[in-house]
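Right, I'll just put the structure down here and ask away after.
What you see is the complex with one protein chain gone and the rest in place.
Take a look at chain A:
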Amino acid sequence: MAELVKEMKQSITPKRGAKPIVEYKDVYKSFGEVEVLKGLNLDIFPGEKVALIGPSGSGKTTIIRMLMTLEQPTSGEIIVDGTDLWHMKKNGKTIPANEKHLREVRGDIGMVFQHFNLFPHMTILENCMTAPIQVKKESKETARERSVEMLEKVGLGDKLDNYPSQLSGGQKQRVAMARALVMRPKIMLFDEVTSALDPELVGEVLEVIRDIAEEGEMAMVLVTHEMDFALEIADRVIFLDDGVIAEQGSASEVLEESDNERLQQFLYRFRS
């Protein structure tokens, strides 16, 4: 019975009438002997805000890293906007994707990391405008204009010529977000973007994420330990446990109404 409920919950996805922008189909992932994901099925819809929660080591980071092409699934498929990310067709045969294919498919995906990963040898402005120029072949003027605009939006319009080492953690993370946003992704991935920050700097970063979320057009996947924040902005909260989706639904359904025991334990540990 419990098995059946688990299975049903795994297959629940919100019906939005739209075609999903990302589909995980029966995805398995092992690191050596350790099987981290055991048949993940997950659809993400355009503009949807998804929060991934779960115990440490449950595979949250792995899920979004596979979508960013930083980690390769052991088996299964990840479909982005209709195209298989990790496989390509050649002479009618399906073969592993090469770099060209990966670059074509991941072009609509952006990611913000826990440790910012800004380029230390470039100014803030250069951090933002280099990829549009190099990767998207935008003109220098356009790239600069859009980057300045984006940096102003995250409140760093007065730091354009500073280097990352001269900024606080919160400022760095805001630059990282501007840098990702300038690439105009359709899907943005956030991996615990506030957990490396001093507590007093968390607010300013969440503020920016809230602003982006309100604009609405981008799908967002947030791995987070900020339960209140997840409750506030997520359309859907997914609880990951033992390599599968153990519970999912609207934020209030999952965080307040669920009777899943593991989830209860997880939330209890969190709140205490």
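The rule we apply is simple: a contact is a pair of C-beta atoms (placed from the backbone, for glycine too) under 8 Å apart; a residue touches a chain by one contact, two chains touch by 3 or more; residues count from 1.
In the analysis below, contacts and distances are computed from a predicted model.
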item: Complex member absent from the view - protein name from UniProt, among "Rieske domain-containing protein", "Oxidoreductase", "Ectoine/hydroxyectoine ABC transporter permease subunit EhuD" or "Acetolactate synthase"; value: "Ectoine/hydroxyectoine ABC transporter permease subunit EhuD"
item: Contact with the hidden chain (one of A:K25, A:K38, A:H87 or A:H115); value: A:H115
item: Contact with the hidden chain (one of A:K49, A:R106, A:R174 or A:R236); value: A:R106
item: Chain A residues touching the omitted chain (full complex); value: 68-70, 99, 103, 106-107, 109-111, 113, 115-121, 130-131, 134-135, 161-166, 179-180, 183
